[in-house]
Structures are given as structure tokens and as C-alpha cells.
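Have a look at the structure below before the remarks.
With one protein chain withheld, the remaining protein chains of the complex are depicted in position.
Entry: subunit A
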Amino acid sequence: MSDRLAVAKTYKLYIGGKFPRSESGRVYRVNDAKGGFLANAPQGSRKDLREAVTAARKAFPGWSGATAYNRGQVLYRIAEMLEGRREQFVAEVTAAEGVPAKRAQALVDQAIDRWVWYAGWTDKLATVLGAANPVAGPYFSFTVPEPTGVVGVLAPQDSSLLGLVSTVAPAIAAGNTTVVVASRERPLPAISLSEVLGTSDLPGGVVNLVTGNAVELAPWLAAHADVNAVDLVGAPEILGTELERAAAGTVKRVFGAGRAGQEPDWTRPPGMERLRAFLEHKTVWHPQGV
């Protein structure tokens, strides 16, 4: 270690592929697990959230229309970029979650591997979930999964990186675009992850990340008419019912209904649950004849 003064990073939001400050000009103090000062994070506002939804909607045709092969490569690229910054993330997860370095290392490794797992899913979803329907008539009928649209992700409050990746990766693997509200107490790994996303060939707007207080932001996200689905895993538990009610206003798909804020054990194999949650089935018919 030299005596050199380190250059501290300004942590920012990630919206539409850019790194803006909060339009509100607000920041809040982020501490490590022991209460020591780590950084100031932007305290995103309702307007930031709406900008993020706009960016996500704009990015949706391109991302959902990209080939599954292309999406898979982009997700794998994210794993590559994350691998390259492994040490940084170990340090950030250690600071954020207060876990021993060894544990943090395992969590980061799993987060990287989770991108790889989902990268491999993109071009299998239609095979596994789609069907050629044997209808009783002279028609060819097939069913394919399609992304639901813009997914609002209330990211896990506890698991700052592995939980975050485990919620965002399946949504975008399926072709959705996302608006993510990061963990309030532990937002720094999320912000650093957005820097990884920004350098991973992921088109701007596919993942938009807002830091701040989920209590303040979640109701707007759940009620936003241009959001098609919400993942409540990181929602404030006391707001769960209210958020579900707001989501009903536009018949949103709600993942985690009745168990807002309850985080699973993220180290367990994720299965297809979150992939299925943000997919629609489209059935197409055409007559057969000469």
C-alpha cells in the first residue's frame, strides 16, 4: 500500500445506458455493515423512476426482438465482465453485507455463474415452454413464450449482488426490459453492477437501476401504467398488500404476491420460476390446405 490518496467513486443511477445523478439532487449516506461511511448514493425520485420506465419501454422492441442467440451472448458477456472485476465485487459485498471475505467470494462467484446459467437459457425457453399444438382440425397451431414487457424489480434488500442478479438476469434473459430499485442499505454492488452492464454490449435501457428508498419508490413503480409486471421480493413487507392493490390497476403480473420482502436462499439453484413469471404464451393459428 502506498500513501497515495485513493480516488473515490461518485455513485450514480443507471438509466437508458447513461449514468445520471438523481434529478432531485438528493443523496443519502451509505454505510458498511459496521456503520462506517462508504459513500453517498443518489436518492432516486419518482421522476427518476419514470425516466427509467420510459427508457425501459423504449428499449423493449429492440431487446425482445433480438435473437435469443444474441441475448445469450450478451448475458454471457456480462459474466465475463463481472469475472474481470471479481475482486472489486468481493470487497463491495463484504462491506455491504458484513460477511467474511470467503463468503463474499462465494457469493460473487455464484452471481457470475448465475449470469452464465441464464445466458444459456435464452435460446431454450421456446423449446422447453413452447409447443406445436395438436389441434383437432386442419390447422397448424403453435405456442411460443414471449416476454411480458417492462418488469419492475424491487431488488432484494439483503442479498446485494447474488439476489440482485438472480432477479434481474431471468427477466432480461426472457427478453424483458427492467426498472430495478436497488437495496436501500446495500446499493453499492448494484451500482457497480450497472457499470458492468454498461460495458457488456447490453443495449441501454434494458436494465435501469435506481437507488433510493423502496418505501418511497415502490408504490409509483407498482402503479405505473407502462410497467407490465413487478417482482416484490425486495418490497417493504408492510407495503406488500398496497403494492399488489396498485398493481391490479393495470392487471400487472405480480411475482411474490403475498410474500413481499421475503428473500429465498439465493444460493439454491433458481429453477425456472422467475423465467416463467415474466413470460406470456402466444398461440398462433394458420389453416392448412392447398
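Simple rule for what comes next: a residue touches a chain if its C-beta (ideal position, glycine included) is under 8 Å from a C-beta of that chain, and two chains touch if they have at least 3 such contacts; residues count from 1.
Operating definition for what follows: contacts and distances are computed from a predicted model.
Q: Write down which listed name, "Spermidine/putrescine transport system permease protein PotB", "Aldehyde dehydrogenase (NAD+)", "Tripartite-type tricarboxylate transporter, receptor component TctC" or "Na(+)/H(+) antiporter subunit D", is the UniProt protein name of the chain that is not shown.
A: The chain we cannot see is recorded in UniProt as "Aldehyde dehydrogenase (NAD+)".
Q: So which of A:92, A:231 or A:244 would be touching the chain we can't see?
A: A:244
Q: Thinking of the whole complex, not just what is shown, which of A:18, A:47 or A:282 touches the missing chain?
A: A:282
Q: Using the document's contact rule, name the residues of subunit A that touch the chain not shown here.
A: Counting over the whole complex, subunit A touches the hidden chain at residues 65, 128-129, 131, 133-137, 139, 141, 143, 148-149, 228, 240-245, 247-251, 253, 257-259, 271, 273, 276, 280-287.
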